[in-house]
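A single protein chain has been omitted; all remaining protein chains appear in their positions.
All chains are identified by letter, namely A and B, in their written order; residue positions are counted from 1 within each chain.
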Amino acid sequence: MRPPGCSLSLRPQLLIIFYSDIASMAAIEILGLEKTYHVGFWRKKPKCALKPLHLEVEDGEIFGFLGPNGAGKTTTLKMLMGLVFPTGGSARILGMEINDPRMKAQIGFLPEQPYFYDYLTARELLNYYGQLSGIHTDRRKISEILERVGLPKDGDVQLRKFSKGMLQRAGIAQAILHDPKVVFLDEPMSGLDPMGRREVRDLTEQLKREGKTVFFSTHILSDAEALCDRVAIIHQGTLQGVGAVADLTASVQGKVEIVWQGNTVPASIRGLGADCHVTGDTVRAVIAEVKQDAALEALRRERLRLIALVPVRTSLEEYFMHKVQDAEQAAAVRV
Amino acid sequence: MNMRVAHIARNTFREAVRDRVLYNLIAFALLMSGAAILVGQISIDIERLVVVNLGLTAVSLFGMVIAIFIGIGLVSKEIDKRTLYTVLSRPVRRWEFIAGKFFGLAGTLVVNTLFMAAGVFAALLYVSRHFQHSDGWIMVALYFIVLQFLIITALALLFSSFSSPLLAAVFAFSLFVIGSFAEDLRGFAAMTQGVTKWLASGAAYLVPNFSALNIISMVAHEQGVSRQLIFYNTAYALIYTTMALSGAVLIFERRNLK
Partner (left out) sequence: MKSARRTAMVAGLLALFSLAGSVFLLRRLDQLRPAGTLEDVLYLPSPKALKRLSLGYDGLMADVYWTRAVQYFGSQHAAGSRHFELLAPLLDIATTLDPHLVVAYEFGSHFLTVKPPNGAGMPQHAIELVKYGIRNNPDNWKLYYDLGFIYYMDLKDYAGAADAFAQGALLPGAHPWMKVLAGRMAEHSGETQTARLMWTATYQETRDPNIRANAGAHLRALQVDEDVTALEALTARYHEKTGQFPSTFADLEKAGMLRGVPRDPLGHTYKLMADGRIEVREPDDFPFIEKGTPPFYTPPRMPKFLPDDYAGKR
């Protein structure tokens, strides 16, 4: 049974045919990768972190992996990096098996909340990682990378003196240090200030221009929307959809927030199903986009002064609620 | 040697140095000079004996403590702090990581022992004003002590690959104590009968044999050490270390990192 909402993803059989024909095209191919953890000390209970996942990321694209907390994003990335062993399924990166050292020489990985050998300086860390990746790193190259991630002056500071955001930047530096073909970033924006976020965004775009594939996970829709060619959305270990962000959110009803002066809510507006809050002498009401005109009409009739009309961005969570409701309804219909 | 193993070993050594592990040498130096001065004062014809006994015992105990307490953290700390993620996502095989960590700590212990050995010889020179031919055996005793460090480091690595650091320390320390009585154990096992004999012998042969590697009191009494003993002890220590490391690799290869 195919999960509803999977309409945009290719079915496994199709994927296999596709891969065997032009394997070199796909940077990442995930074939039914799944993971069940066993939790508990004595009687271990199975906990499914990722249901069989089929996914394909094309060469040269920026691919967003979206999902709320606990969706299974990190689990997927850890399996791809060979840190955790899958319960089933397989995956290929650049056409090679997980754990193939030749493949690993060509990928970069930023773990979530990265932490590094805190007795090293940023320079020493990058030098060490360069050695492990089998590349030659001289002073100039390291300075260049540090410049790129916004740490131009902190190369000789021990990492134990780094702030959270600085560590995140050092993490990005080590992920792109060896000029990898595919870069995996687990929540690269977390812990960064707005400036930092923009910088990471620019950097990601630059990587794309250099012809690299970027696979990053996040739970912030706007980041994904701004950057990604395509996104995959997962929820509770199940893939909900794959495609461009706009396509995915199109089906969701938009909302607007209307703010006016006063301290009462007219019955006509309440009747539109508005969610209202009164603070001081202003009232804010959130209503569906389609009822926007009716609400404005009501305000004019009541002679209330309009202060603002703002579209409310569809949050990822709402999209999920929507998806999950859809799934439940579909199940009910089928029964 | 595999370059990645060498790099990991070097980084492990650097970590130990930066975490001020070598500061133990200060304590050791204080102990040795205190002992030398004290023994030199009371001078009762056994100064050499006391300095050698005390010095070598201290070398052994200091090193054992370092080997166990760093050894148990070698892998588990990297898993806990998740520093391993960025290492294993590079073209580094898991066994290379284990080997690199082992050689790094082994190198640290060798360097540490070299300094301490210098301290022992300095104290010896202080109390007896000259070296003598039999002092060469002290080198052999020190070499055997380093062999013990290799074994215990490998065991600490093995235990920490499947249990918590604290438990691993307890295991490693118990094996150090039990292993010091390994010859007794084999003797007792030989005295039992039936199934007990099998079980006891099995256990007695599995325990690391530190008895034959401990020749401190022998060299303190200026006894020589046979070439065969040096050869067999070396072979034994290397083989036992290989066994423990293979076990650690076997477990670590399958391990899911949290």
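Keep this in mind: contacts are C-beta pairs under 8 Å (C-beta built on N, C-alpha and C of every residue); 3 or more make two chains touch, one makes a residue touch a chain.
As the structure is a prediction and not an experimental result, all values here were calculated from the model.
Looking at A:28, A:53, A:83 or A:98, the residue that reaches the missing chain in the full complex is A:98.
Summarising the interface, subunit B meets the missing chain with residues 46, 49, 93-95, 181, 183-184, 186-188, 190-191, 205-206, 209, 211-212, 217-218, 220-221, 223, 226, 228-229, 232-233, 235-236, 239-240, 242-243, 246-247, 249-250, 253-254.
Please note the rule applied: only the chains that are shown with their structure count from here on.
The distance from the centre of subunit A to the centre of subunit B, with each centre set as the mean of the Cα atoms, comes to 48 Å. By the touch criterion stated above, subunit A contacts subunit B in their complex at residues 78, 81-85, 101-102, 104-105, 107-109, 111, 113-117, 119-120, 128-129, 131-134, 171, 174-175, 184. Of all the residues in subunit B, the ones that touch subunit A in their complex are 3-4, 7-8, 11, 14-15, 18-19, 81-93, 254, 256-257.
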